[in-house]
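Partial view: only certain chains, each at its native spot in the assembly.
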Amino acid sequence: MFYLKTEASFDAAHFLEGYDGKCRNIHGHRWRVTAQIRGEKLNEGRQTRGMLVDFGDLREILEIFCRELDHCLIYETGSLKPATLQAFREENFRVCEVDFRPTAENFAFYFYQKLKEEGLDVHRVEVYETPNNCAAYEED
Amino acid sequence: MFYLKTEASFDAAHFLEGYDGKCRNIHGHRWRVTAQIRGEKLNEGRQTRGMLVDFGDLREILEIFCRELDHCLIYETGSLKPATLQAFREENFRVCEVDFRPTAENFAFYFYQKLKEEGLDVHRVEVYETPNNCAAYEED
């Protein structure tokens, strides 16, 4: 089995609603995301002969998904009061609403699904919240 | 001349008020801070003989300063509307007000001053906003 792995990153703020500890505050990380796809055979066409997927293509897809979350505050639906959301609008802050608690585990699942929807045979997605703390998701 | 360098980091959110670009939104980084002190001679006492300063002591000082900014939203005085600050209070978010625009350059100066006030002969402070973007401050 062949595997291809690439990575991208985004710098975003988040917080964990209902958490008793420092993660309950708005804070931020550089999130490093690695995506690994797999395949039994390499391509035979002229352009991508000997490749599983073109590195450039895989990376571009991953970077597009990371860019959507880059340089914003990510928050879970329902985790902020209406007045806070209104305050953000008046400050003209771009915020990203997600329908899951923004933990590293959930981000790993999120990117896995996004890549799978692109038709890729995804093997594993890793999300590093800090250089030493990493969550991953795999299927099958 | 001898030098001693150590590092610490913090995960925080910030934004640049008045900036036309993605940095104007609340976002976050892992900020990596390196501190470098210097001295002509090494100590002679029993405990720290052959040292400039005990690594453990230098690191602890730097970590204390980093911890003050860790896991919070850092904002410059006057850069948020009263309603936004009120919204943060009602969400019970811990925020850190600083009297400078929270750029990497200003953080480098900030940590330099803090370390100097501790009586250290600081040579250089570097602040990495991302793995590739670093600001530094030196005096003399």
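The letters A and B name the chains in turn, as written, and every chain counts its residues from 1.
One rule holds in what follows: a residue touches a chain if its C-beta (ideal position, glycine included) is under 8 Å from a C-beta of that chain, and two chains touch if they have at least 3 such contacts.
No experiment lies behind these values; they were computed from the predicted model shown.
Of the identical chains making up the complex, 2 are displayed, while the complete assembly in this file numbers 6 copies.
The criterion applied here is as follows: only the chains that are shown with their structure count from here on.
Chain centres here are Cα means. That of subunit A falls 28 Å from that of subunit B. Residues 11-15, 22-30, 70-73, 80-81, 83-84, 86-88, 90-95, 130-131 of subunit A are the ones touching subunit B in the complex.
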